[in-house]
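The other protein chains are all here in position, but one chain of the complex has been omitted.
So that you can tell them apart, the chains are marked A and B in the order they are listed, and the count of residues begins at 1 in each.
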Amino acid sequence: MSQALHLPAMAAPRPAPTPGYWSMVGRRLRRDPVTVIFCLLMLAIVLSAVCAPLISPFDPYKESVILRLKPFGFRGHWLGTDELGRDILARILYGGQTTLLMGICPVIAACLVGGSLGVLAGYAGGWVGTLIMRTMDVFYAFPSVLLAVAISGAMGGGMLNGMLALALVFVPAMCRVAETATTQVRNLDYVEAARATGAGHLMIVRHHLLGNVMAPVLVYASSLVSVSILLGSGLSFLGLGVRPPIPEWGLMLSTLRQSLYVQPWVCAVPGFAIFITSICFNLVSDGLRSAMDVRLK
Amino acid sequence: MARTILLRLLYALPIGLGVSLVCFMLVYIAPGDPLQTVLPPDANAEMIEIVKRAYGFDKPLPVQFVNWIWRAAHGDFGLSIATRRAVSLEVFGALANTLQLAVFAVPLSFLVGAGLGTAAACTPPGPVGRAMDRLVTGTAVMGVSVPNYWLGLVMVIVFAVELAWLPASGMGNNGSDNFSAFRADDLRYLVLPVFTLAMVPVGIIARTTRAAVLEVRGQDFVTTLRAKGLSEWQVVRHVLKNAAPGMLAVMGLQFGYLMGGSILVEPVFAWPGSGTLLGRAIVNRDVPVLQGAILVLALVFVTTNLVVDLLQAAIDPRVRRG
Partner (left out) sequence: MRMKHPDRGGPAQPMLIADGLKKHFAIAGGGAVRAVDGVSFAVAKGETIGIVGESGCGKSTLARLLLHLIRPDAGDLVFDGDKVGAPDGIDLGSLRRQAQMVFQDSASSLNPRMPVRDSVGFGPRVLGRTRAQAAAEADDTLRRVGLDPELFGPRYPHELSGGQKQRVNIARALALNPRLVILDEAVSALDKSVEAQVLNLLATLKRQLGLTYVFISHDLAVVQHVSDRVLVMYLGRVAESGPADQVFATPLHPYTRALLASRLSMDPEHRVEAAPITGDPPSPANPPSGCGFRTRCPHAEAVCAEHAPAAPTGQAHDAACHMLRAGSGHSAAHLLGAQAAA
């Protein structure tokens, strides 16, 4: 029965109970001003995109022959108008929805597919693992932009094809991250101890591997979002992503380009939006990586 | 060492084959019949059959693949549907134009980046040192976050539209075939595209260089060198030699970036390189050009990585174990 054994005093005096891993991550994040600022900025961007219908001053699709290519602040058009007379601020706000979608969805898809493949390859090892990883290597051999353009171009463009192409571009990298993490953990003592308790493969993966694999996958995924935003709007810039008249930042940049000499800085606005959003996601992801590093104390 | 070379080459071969397979299959994931792009819309069944046999579409896929690879290995990529010229001519011509940019952009980004990184790493700690570190980190983050095609546009706006110092687009006044970098007049067309392409990797190279140099500097053998009485400049040379392999790897990566980046940046400047060619081929659904261009570009990338790997193995004995 449960009578406490009276053993000589433990080395350390009784310290206060310490919080768990995720609260430590949260605490570290809160103390990092750069990350916090840009996280707030990022949330502001996301929020403004989501609430676009509520806060947009004009209809993003409403064209006007007389109001074409007007400069900043002209008659309430804070960011000017585009080559078809549509309000740019409105199109930026609505465009945020599309751009962010093209940024986040492919990454999520790649996480799920690539992550599962990587865990499978790392845990099973043998010929299954080799087959998966060599296939990934072939796709990894392409420069990402080239592959994205090639796949999306071959499939005929469009938003869905663009997201599919991007997801395919990210799967190999995500798979590698997951496989490396899984192989590192697979041979550790505590996994062996788990096997010694008679646990089945699924239980071991769920309880011991997934936790350790999810962290690097999440960190990598967060850094991929900004790349996905850049690539996605790049595809639209080339005419391969979203099709007009849907507002999307890369597409806007492409159509406004012809009017560069008329209103140069108005034409640069969508790209600026891409730039800022990308910086936010990058810095937040960097901050997240530092906060999640178990080794830093 | 020879063993390492052999192993790396052997490894690159199946990758090359896989890459070719993917390029070949790209056409077949496209919606619609690949034949449609070649045939006039009113073709009758007989014509369809003839064209099918002429292009080899009637044979099973693996046979088509082998035929395609065989011809490609001999430099025959077929004819462009849009221009009726040999695809190989178009692709290699465009590639040459892109290389003109790369030849300037890669050293520029590398020198500026490595210089910045080394300077930041070698500055003594203090306010100046911190400012340098912030500069390097800031440049790196901005470089990774900026859409390069937008950067090109901004360059055009600033230097061509507002200041009118440099031309906005094109490759020289005399046509791309007569372009020569040695003529000052033509050189002006190079400046903006090269600068745009070089700016993005600068940040990453600077950050990696700084990290590598810092790490090497912190090692014991550097203290030994100083104790032996070497001047700071000589110590820096030794440090750079040790940091070189890591930096080489990054440079290799940046070359790949450059190839991808050219796809997005060249259209901004109407530079007739592989990027513009690819874009045009996609719009025209010019399948032979698409296949040829993608294959060549991908294989160039694979080869560059191989060369970088081998160079690393040559410089860093620790990598050699194959």
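Here, a residue touches a chain if its C-beta (ideal position, glycine included) is under 8 Å from a C-beta of that chain, and two chains touch if they have at least 3 such contacts.
Just so it is clear, the structure is predicted and the values come from calculations on it, not from any experiment.
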In the complete complex, the chain left out here touches which of the visible ones?
A
Using the touch definition up top, pick the residue from A:N212, A:T255 or A:S290 that touches the left-out chain.
A:N212
Using the touch definition from the top, which of A:I108, A:A194 or A:I246 touches the missing chain?
A:A194
Contact with the hidden chain only, please: which chain A residues?
2-5, 7-8, 10-12, 14, 17-18, 20-21, 188-190, 192-199, 203, 207-208, 211-212, 294
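The definition used in the following text is that only the chains that are shown with their structure count from here on.
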Cα centroid separation, chain A vs chain B, in Å, comes to 24
Tell me, which parts of chain A touch chain B in their complex?
134-135, 137-139, 141-146, 149-151, 153-156, 226, 230, 233-234, 237-240, 250, 253, 257, 260-261, 264-265, 267-268, 271-272, 274-275, 278-279, 281-283, 286
With touch defined as at the start, can you tell me which chain B residues reach chain A in the complex?
14-15, 18-19, 21-23, 26-27, 29-32, 141-142, 144-147, 149-150, 153-154, 156-157, 161-162, 168, 256-257, 259-261, 263-264, 267-268, 278-279, 282-283, 290, 294, 297-298, 301-302, 305
